[in-house]
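Would you mind keeping the following structure in view while I ask a few things?
Heads up, one of the protein chains got dropped from this complex, but the rest are sitting where they should.
Coming up: subunit A.
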Amino acid sequence: MMRLSVSRPEKLYSTPITDIRNTVGNVPMEWYQDYPHIGYNLDGKKIFKPIRNKDELDEFLDKMENPDYWRTVHDKTTASDIRLTDEQVDLVHRLQKGQFGDVNFNEYEPSVDFFTNEVMIHPVTNRPQDKRSFIPSLIEKEKVSKLVHAIKMGWIKPRKPKETTPQYYDLWAKEDPNAILGRHKMHVPAPKMRLPGHEESYNPPPEYLLTEEERLVWEQQDAEDRKLPFLPQKHSCLRAVPAFSRFIHERFERCLDLYLCPRQRKMRVNVNPEDLIPKLPKPKDLQPFPTTMSLVYRGHTSLVRSISASPTGQWLVSGSDDFTVRFWEVNTGRCMKTLEVGGAVKSVAWNPNPAVCLVAVERTVLLLNPSLGDRLVVSSTDQLITAYEPPEEDKEQAVTWALSEGLEHNMGHRLTLTHPKAVKQVVWHGKGDYLSSVMPDNSSNLQVLIHQVSKRRTQNPFRKNKGLVQCVSFHPLRPYFFVATQRYVRVYNLIKQELTKKLMTNCKWISSMAIHPGGDNLICGSYDCRLAWFDLDLSTKPYKMLRHHKKALRGVAYHRNYPLFASGADDGSVIVCHGMVYNDLLQNPLIVPVKVLKGHQITHDLGVLDVTFHPTQPWVFSSGADTTIRLFT
């Protein structure tokens, strides 16, 4: 560009000398590379290229030696070098500076306005106003009507007024407040500072000021033990209050409080406490069971140790520490018979079969005939006892059997078994011929004896002493024998004469035991307030431990027909539980406590001593240390 602009004046000025203007026009000069000429001059003659072309070396030498090299330009159209004049160089400089090419041109001439900016009294033109400036425009009207129609049709909405209030949005609106990564999930509020009270006042009421002794005590105390971290002081006016000396210290402690505050939160497990209680049927659905006290059998003068109901349920026998055995009519509470036996009665048991009753007294076991009920049964029982013929050879027996005669016979005594030691418990076998007696003694093997009434024979089934025997029981159906020592219940097979099972009760001291009439379940009461239910098919450990009683259990019992069991304890209460045993072996027994029966008074720290069920009705008898027997129905 610059080269072109330079070339033109060069042509202008060089024309008068030698006008070798090329007429080919603005075509690429490469087209003439292979020709000797380079174009045509004004006369139409060929312009020939210079003979010798300068090479690089010539160019360099020229650059070094020619002082006008800087003002020499190469003209491509004529392939000749042209040396620029001073005027031409000056012009180039002026153009490069953006100035006019003409030196004489003044670009700052003073301007003359055609229209003045002042308002003149005469118009510039005197042309009258157009008519159309006075009449409304039809085009405008058409446009307006179109807009109005569009607004009416709702095509154009009126512009909404702009809201002037500043617009914010909730950054955490979508955030789940319970999310673990929630922003404030772990927020622990800073511990609040105690608000100042009267003792912080500059002029506290006099009761807040410490006395001299209190001040001494305060000074001797450790800083941690002080109730107040400062001494309340009285100043006459606010001006007299000095600077707070502990200010830095207090701020420091506050900072410690804030940043040392435990930032970890204990995650509590939210469990509804009611979900932890096992689902049990309501007691209302488990009726019948005894609920109220109906009868009180009064007559004994000392604590009633043991009771037993007759197999028909018409009579009840009780043995007491006042040396008597009493027979009661169940449905009226009438004492039908009282027998003096000459010793404290520890245990009574009614024979399950005929009208024989068995009483354990101190060192003897008595067989009594209460002479209640059917005369035929009574006389046949007597015949059974008297029909005994002694065997030929007399064997040495552990106890002596003696037939009662005379007055004692009239009173009802039939047989007397004199034991070598004090008898604690007697129990009948289900068939009514065998009976067992317990003489607890830690030092000998003569603790349990099994007697056969019809043959008047006594056996000692155990050769070894396995511990203090508490109670024994016969299996209701099979030839098994249960022996409860202090901590274990052993089950023996009487036919094979071997130990079948040993049940661990987890109790400290067993007090009583009862076998389910089905024979597969067993309950144990213990002096450490527990009742253990064993499923003999399941395990040798308790299926369930019940700790409902507050004090030591004294007696437990199963009902013969109803799914009920009861336990009596020293806290004077009898607790009746529903204990359903299913025939299905896969289903565990259902145990639901249904009723706490209260009525017995606690005498000498003893409450209920024995419980037994009525054989046919859902009634429970309990005997207590308050000398009464009570019937709950």
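A few notes on this one:
Definition applied: a contact is a pair of C-beta atoms (placed from the backbone, for glycine too) under 8 Å apart; a residue touches a chain by one contact, two chains touch by 3 or more; residues count from 1.
To be clear about the criterion, contacts and distances are computed from a predicted model.
Entry comment: the absent subunit's protein name, as recorded by UniProt, is "Ribosome biogenesis protein WDR12", drawn from "Sorting nexin-2", "Ribosome biogenesis protein WDR12", "Eukaryotic translation initiation factor 5A" or "Protein DECREASED SIZE EXCLUSION LIMIT 1".
Contact with the omitted chain, checked across A:157, A:174 or A:375, is made by A:375. The omitted chain makes contact with just one of the residues A:221, A:294, A:452 or A:587: A:294.
Shown as candidates are A:301, A:332 or A:587; the residue that touches the absent chain is A:332. Seen across the whole complex, the unshown chain contacts subunit A at 288, 294-295, 310, 312-314, 331-334, 336, 355, 373-377, 616-617, 633.
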